[in-house]
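I'd like to ask you about the structure that follows.
For this depiction, one protein chain was excluded, whereas all remaining protein chains were kept in their positions.
Order of writing sets the labels: A and B. Residues in every chain begin at 1.
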Amino acid sequence: MSNSSSFVTYDLATLATLLDAELVGDPDTKIHALATLKSAGVGDLSFYHNPRYYSDLSNTKASAVILSKNQAVNYSGNKLLTENPYICYARSSHLFKPKTSDKSSIAHSASIDPSAKLGSNVVIGENVVIAENVDIASNVVIAPNTVIGAGVQIGEASYIEANVSIAHDVVIGKRAHIYSGVVIGSDGFGFAQENGKYLKIAQLGKVIIGDDVEVGANTCIDRGAIDDTVIGNGVKIDNQVQIAHNVEIGDDTVICGCSAIAGSVKIGRNCVIAGAVGIINHVEIADGVTVTAMTLVNQSIREPGSYSSGTGLSRTAEWKKNIVRFRQLDKLMKGFKKDK
Amino acid sequence: MSNSSSFVTYDLATLATLLDAELVGDPDTKIHALATLKSAGVGDLSFYHNPRYYSDLSNTKASAVILSKNQAVNYSGNKLLTENPYICYARSSHLFKPKTSDKSSIAHSASIDPSAKLGSNVVIGENVVIAENVDIASNVVIAPNTVIGAGVQIGEASYIEANVSIAHDVVIGKRAHIYSGVVIGSDGFGFAQENGKYLKIAQLGKVIIGDDVEVGANTCIDRGAIDDTVIGNGVKIDNQVQIAHNVEIGDDTVICGCSAIAGSVKIGRNCVIAGAVGIINHVEIADGVTVTAMTLVNQSIREPGSYSSGTGLSRTAEWKKNIVRFRQLDKLMKGFKKDK
Partner (left out) sequence: MSNSSSFVTYDLATLATLLDAELVGDPDTKIHALATLKSAGVGDLSFYHNPRYYSDLSNTKASAVILSKNQAVNYSGNKLLTENPYICYARSSHLFKPKTSDKSSIAHSASIDPSAKLGSNVVIGENVVIAENVDIASNVVIAPNTVIGAGVQIGEASYIEANVSIAHDVVIGKRAHIYSGVVIGSDGFGFAQENGKYLKIAQLGKVIIGDDVEVGANTCIDRGAIDDTVIGNGVKIDNQVQIAHNVEIGDDTVICGCSAIAGSVKIGRNCVIAGAVGIINHVEIADGVTVTAMTLVNQSIREPGSYSSGTGLSRTAEWKKNIVRFRQLDKLMKGFKKDK
């Protein structure tokens, strides 16, 4: 896991302190990277949290392993004991992240309207374009070639990656991470039909994004038609998700890659929308709902729990026979009842 | 609905004239924004077109409401009467759209090949790159950081947003709106297989886009292999749609977000392809077809009407049992017939 752009080394005692873990073993052990139990070697820290990897634990060449106190007996090497090894691993991961340079505070090639307000310690990359009346808080980073429209507000310590497009009047909270290729505030897809032609409806709402939100690469979030599109605090959105106009997403909900959320959908708090899910317009989803991968949500979900659709995987040869039968289902079942 | 970048005010008499509506009420009422019946307050114009919102109509605090003549009796406040309130709302929406500045006609940082032809009143944003032999008609706007390849033609009054990539020899009609992150004219996905390896087929066709077309954010339209990929007049394409090489889409067809249209598909006129639909290659779809959300179109559709696939939503626990049965359908139904 050697990244060319940085190297760090910790001794195990320091790591134990930083991670608030109990050290059992040699405090002077040098650690310079994270690794899986299987791929770890000298100088690597690993972690054990899933019984599936028990044999990897026995065989690991890691210099130290994070594990839970009640598993301590299963490993004789250097260890960091903690309540929840996966959380401890998550914390430790940030200690080994390559430091990006971000040296030049404001690139000469950036084009920043004089009316824009920039907080302290802001980094603006090459060829960034910032329009009038933009308000960027302190400690924000905007990577190269990103375009920020008029009146946009970006909260403290947010990080906008390269080649992002943020249209006018979008509001982004604190500590957001917006990845490359994201488009926020594009027009909602709204038309009125008149004599077979589509008349564009100007999209006058904003996009309002809370604090601690991630928006994955190439995801789109459209502005509202009249009211706003609203993304709650702590929402995590993966790559290539489509969020249409006037969608509202509750706090701490997760949307996985390639899901398509149509106009005016309301999703509650603490939901998990798995990958490639489709949700039709105006659907409402309660708090605490899980929707499994590639499900079509064609009706509202009023109660927490897990929901699915699709047929599951078959060999194509069998599938072809079964889909013929699927199309006969209603007729068959009517006949079946008659017989009884 | 206050956008930081603009404010407008109309008196109601002016709005009635602009919208060709019949005014009933105080002609001097000041209107500065559109709002839904529910969220409207003083100074807002709203509209009523769907009986579902009848109670909102009774309770609205809007300063005026657009509604149809035969509903006039149901509302006692200021009103604009019209044949079709939704169309009237669509028209009015453009009156409240924030004015973008677009002041600098050609940004100094734009890189424009000397052979490019630019019409009158063209706006070219910062860091736009325009290659040789490009032809851009009058009143076109190209937003910052967009790249236009050699030989591209863009028709009058088209608007290309930020961070768009248009490859060589693409032809775009009049009044197009191309949103951020769109890629037009990328190579079609064409290979010939030889001894288990894939040999690239150069993609020699163009993309030809008609007049009055919208292409949503992060949508891709590939160039044809030999012949062209063709998008008709008035076609509206939402975000993150994939249109493969040699697809042809008829006039006034709508394609909703995240739909994937494979190579050489032909879609007729006035179709509605809902979100996240998949259409396999070489399929032909007649005029006037609707395909519902997340449907797999695995065969041609010869007649107008509505088409669907999928299983609809279930609780995961029940779904797991039912998909086991789905895989047994053909066997079951053979047994069932035998019994009879």
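Please note the rule applied: a contact is a pair of C-beta atoms (placed from the backbone, for glycine too) under 8 Å apart; a residue touches a chain by one contact, two chains touch by 3 or more.
Just so you know, these numbers come straight off a predicted model, no measurement behind them.
Only one of A:186, A:240, A:264 or A:290 touches the chain withheld from this view, namely A:240. Only one of A:185, A:216 or A:232 touches the absent chain when the whole complex is considered: A:216.
The missing chain lies against chain A, touching residues 1, 3-5, 33-36, 39, 84, 86-87, 89-91, 93-94, 96-98, 100-101, 107, 109, 125-127, 143-145, 161-163, 177, 179-181, 214, 216-218, 234, 236, 238-240, 252, 254, 256-258, 270, 274-276, 293-294, 310-317, 319-320, 323-324, 326-327, 329-330, 332-333, 336, 340. The chain not shown here touches chain B at positions 109, 111, 127, 129, 131-133, 145, 147, 149-151, 163-165, 167-169, 181, 183, 186-187, 189, 191-192, 194, 196-206, 218, 220, 222, 225-227, 240, 242, 244, 258, 260, 262, 276, 278, 280, 290, 292, 295-299, 301, 305-312, 314, 318, 321-322, 324-326, 328-329, 332, 336, 339.
Throughout what follows, only the chains that are shown with their structure count from here on.
Per-chain CA centroids place chain A at a distance of 26 Å from chain B.
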